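First comes the structure, then the notes that go with it.
Of the protein chains in this complex, all but one are displayed in their positions.
Each chain carries a letter (A, B and C) given by its place in the written order, and its residues are counted from 1.
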Amino acid sequence: MSRVLPAEGGLRRVIGDGRALPDGEVALTPEQHLDLYRRLVLLRTYDERSLVYHRQGRIGTYAIFWNHEAMQAGSELALEERDWIFPSYRESAIGILRGMPASTVLSWWRGHPAGWWNPEDYNVASICVPIATHVPHAVGFAWGSALKGEDRVAIVYFGDGATSEGSFHEGATFAGVMKAPVILFCNNNRWAISTPVEAQSAAETLADKASGYGMPGVRVDGGDVLAVYEATREAVERARAGDGPTFIEAVTYRTAPHATADDPSLYIDEERVAEEKENECVGRYERYLGRLGILGATQVEETRSEALEVMRAGIAQAEAEPPEDPALVFEHAYAEPPSSFARDLAELRRILGG
Amino acid sequence: MSRVLPAEGGLRRVIGDGRALPDGEVALTPEQHLDLYRRLVLLRTYDERSLVYHRQGRIGTYAIFWNHEAMQAGSELALEERDWIFPSYRESAIGILRGMPASTVLSWWRGHPAGWWNPEDYNVASICVPIATHVPHAVGFAWGSALKGEDRVAIVYFGDGATSEGSFHEGATFAGVMKAPVILFCNNNRWAISTPVEAQSAAETLADKASGYGMPGVRVDGGDVLAVYEATREAVERARAGDGPTFIEAVTYRTAPHATADDPSLYIDEERVAEEKENECVGRYERYLGRLGILGATQVEETRSEALEVMRAGIAQAEAEPPEDPALVFEHAYAEPPSSFARDLAELRRILGG
Amino acid sequence: MGELLLVEAVNDALHVELERDPSVLVLGEDVGKLGGVFRATVGLQKRFGAERCVDTPLAEAGILGTAVGLCMAGWRPVCEMQYDAFSYPALDQLINHVGRYRWRTRGKMSFPLVVRMPYGGGVRAPELHDDSPETYYVHTPGVKVAIPSNPADAKGLLAAAIRDPDPVVVLEPKLIYRTSRGEVPEGEHVVPLGTAHVVREGSDLTLVAYGAMVPLAERAADELSPEASAEVLDLRSLKPLDEDALLASAAKTGRVVVVQEAPRTCGFAAEVAAILAEKAIYDLHGPVLRVTGYDVPYPYWQLEDAYMPSVERVVDAARRLLAS
Partner (left out) sequence: MGELLLVEAVNDALHVELERDPSVLVLGEDVGKLGGVFRATVGLQKRFGAERCVDTPLAEAGILGTAVGLCMAGWRPVCEMQYDAFSYPALDQLINHVGRYRWRTRGKMSFPLVVRMPYGGGVRAPELHDDSPETYYVHTPGVKVAIPSNPADAKGLLAAAIRDPDPVVVLEPKLIYRTSRGEVPEGEHVVPLGTAHVVREGSDLTLVAYGAMVPLAERAADELSPEASAEVLDLRSLKPLDEDALLASAAKTGRVVVVQEAPRTCGFAAEVAAILAEKAIYDLHGPVLRVTGYDVPYPYWQLEDAYMPSVERVVDAARRLLAS
């Protein structure tokens, strides 16, 4: 069914290099491979265009996820649509794998209310900005779903830095005790802004934390979309079988600035970045599919231009969103706003109108 | 120098049972043994008398530590006086091993200001009431001392339940990263009030958490004062050598109510409690010293009555503390109180006086 | 149902609401087998099972954080924090998520959770079992805050909180858990949030209070009588606040003393005074006086009586105000 190989450093791996490192296999049909490739390219294109839009002043601060696409698309593929995703800002665009319009995500980065969605529409929770604080949400959701007898798995994404937060720890503790059908997916890109993972934890690997919560810990090459898929698929199976949570550490290296405001030249190892860029995840999968004879140059081009079209339409739609009325400031905080809100709004309108 | 044996369940052990289970050895002179015994008895007596004083209404709520004495006295013995202790409420009386008057601790439980000491007088931090929140204090102290080039180790005591708190996690994370000379001493008495350790964590053992922080985890029989001493001594050596923190899980079983207000009959396994009481830590050490020929019945009696005398004097002194003036309410919050405090006090005096 | 203690009324509310709505679930430290350290949840686990009355790990942010997720899965979680000062590890979840998540979904998802806890001083307890943390909660957008002062309200406000579509923090005055006894309606009983209660009518001045300060204010009113006729207003719900009732009483008596246990600066009494200074200034015959805890750490319990607002301090403030 599948063959996952150990890579350097004990990470699980499927994709080889076409030379010394052999390829493994996964049980995906060519169509499924191409679909996965399309998803990777969609994310990549979203990310690259967003950076351009940011430079053009069309979106605000933006958290780049270049070379993180394999972790996102690979793991998402292992889920069913009924399963819930709890993203951090690093997975801001993961909803587009679930049919969310690109304009929604772009609106989020534009600070426009159209960027805030109903999680139930996509089974994707809101983007979590404060580090690790959504880990307990995912755990509570998974636990609560299981209690209701529903067959829904939750996955929560967070970074290497996030594993230092108390929220991560408490969420993981609950997950273990409640045997919640949840996957704790750690994107270990080796940096929390300017802080390297060595300054984050003295653990040899972040996966070493898993046994402290009574759950399996798996390490996988985060640049290998198929290895990520396989590891997540196993974790999903375990969750569905009632065997509880899994911690996945997907190892990669952050090649882009933390976010648009960041200046990594102050701290990063540029050589290592260059190396990593050479080996970035979309190209790796492209070459793998090439070796399998599934993907050719035309298809690559087609896929890319389709994705570009999605983005063009997305930004156009986001920019066409009319400015929202200030009344919105007073909506949605409560199901039934207190009477003072109407007074405040009336006053504000009077002043803004004047 | 010392021989520590594996016990059932993989716990380190020194003291046998005089029958099937052989005794191990530690490098202590007979005088040191007797001194350690005296300390154990002092704690035991403190605890037993406190419960009586509580029943007599002479102290308030009290957190019983019966059968936890070996963990406290054994570990404390491995420290130098310059090393700092960060106790929880369960180690409320550990200061008496450092020369703190019994009356001070009794005053704490009487809610009298005389119960609050200057940590620098004994190198014993204040009793920490909110669970696990003192773990970062100990770590910061140890790290800060090392930064200053001082050779001071810190030990922090907490329970099995405490390992679920974010504060424990963040403290442990810092300890690992800063290579702080600190010992995280977990009293695993299997209960957090009514919550058994199995409902606290899915980890097989709490020591499994240690590798997640890049530190060694050690499991020891918490009822075996010598095994605790040995484990702590090694951890202290490691800390002094600059090799960083150690997590010690000392396993025991809570035989008494959580505190005087608790009703364990609602949740505990009474048979297991009875068993454990049979095998309680002071008796175990007494019998061990008997087998070594170091301790005889007269000495036992003498030691106990000395300790009783300490307690008699302690409670008398605590009860002789004059009530403090309300002015104290406004003192010590700030080095220089704001002017409003003087006005508040004047008003209060006027009202109380009237 | 007859007379109940305040803590029994809390327990009764939980029984009624868990019975009424199968999506209500109680979680917290020691709430199950033990029934809570104050016995507020006694009997729930036996009656509704360990899945609807859950003993959690010792981790307050975990409790509140998983409760957010439980809401997303369709539950209405009622979280117990074991004590006031032990709720602070959960403030992060409260401020950054509980109060914001409905907004974040543009009103599409509800977070009908309750955080309830024993609170307040005067109980001769060790350090940090005495805090009055209402400011931290009431200042936080997106959450509501209720504080009962008697058994019937303890039941009715908790029921309202559980049925509310939004997060509600219910602070239960532990000082009177077992001293406040009163008639409690049987079965379903709801006291709507946002309605204050005139506990005692008066004409010369108003004592505004909530929680354990209400019976104290009543005793102060006794003390002041017949010299002055004091109205006692029990706010019951700090957010939403019954501003109309507050302003009506201030307009009627023209003199207001606000009583609160919490430290003074930015306590809820400040909010009451600010509302009066903004909206009732022409009705006032004198200053708005606050009788509060002091801006110091809650003291050693042998000194706590000097810290806590007392009948004497309330009476003194009232007399000063009447003389002004």
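Just so we're on the same page, a contact is a pair of C-beta atoms (placed from the backbone, for glycine too) under 8 Å apart; a residue touches a chain by one contact, two chains touch by 3 or more.
Only a predicted model underlies this, so the values are computations on that prediction, with no experimental measurement involved.
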{"item": "Touching partners, among the displayed chains, of the absent chain", "value": "A, B, C"}
{"item": "Per the touch definition above, residue among C:A212, C:L289 or C:M308 touching the missing chain", "value": "C:L289"}
{"item": "Option touching the unshown chain, where B:T29, B:N118, B:S265 or B:T298 are the choices", "value": "B:N118"}
{"item": "Residue, one of A:S145, A:N187, A:Q200 or A:T232, that touches the chain absent here", "value": "A:Q200"}
{"item": "Interface with the undisplayed chain - residues on chain C", "value": "61, 85, 88-89, 91-92, 95-96, 99-100, 103-104, 127-128, 131, 135-136, 138-142, 239, 241, 262-263, 265-271, 273-274, 276-279, 281, 284, 286-290, 294-297"}
{"item": "Contact footprint on chain B, counting only the chain that is left out", "value": "84, 113, 116-120, 125-126, 130, 133-145, 147-148, 150, 152, 154, 166-167, 169-171, 173-174, 177-178, 331-336, 338, 340"}
{"item": "In chain A, positions touching the absent partner", "value": "60-61, 89, 108-113, 115-116, 127, 129-131, 161-162, 164-167, 192-195, 199-201, 261-263, 266-267, 323-324, 326, 328-330, 333, 338, 340-341, 344, 347-348, 350-352, 354"}
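As a working rule, only the chains that are shown with their structure count from here on.
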{"item": "Chain at maximum distance from chain B, centres defined as averaged CA atoms", "value": "A"}
{"item": "Inter-chain centre distance, chain B versus chain C - centres from mean C-alpha coordinates, in Å", "value": "36"}
{"item": "Inter-centroid spacing, chain C versus chain A (mean Cα positions, whole Å)", "value": "40"}
{"item": "Inter-centroid spacing, chain B versus chain A (mean Cα positions, whole Å)", "value": "45"}
{"item": "In chain B, residues with contacts to at least two other chains", "value": "164-167, 199-201"}
{"item": "Residue numbers of chain C (touch at least two other chains)", "value": "56-57, 59, 61-62, 89"}
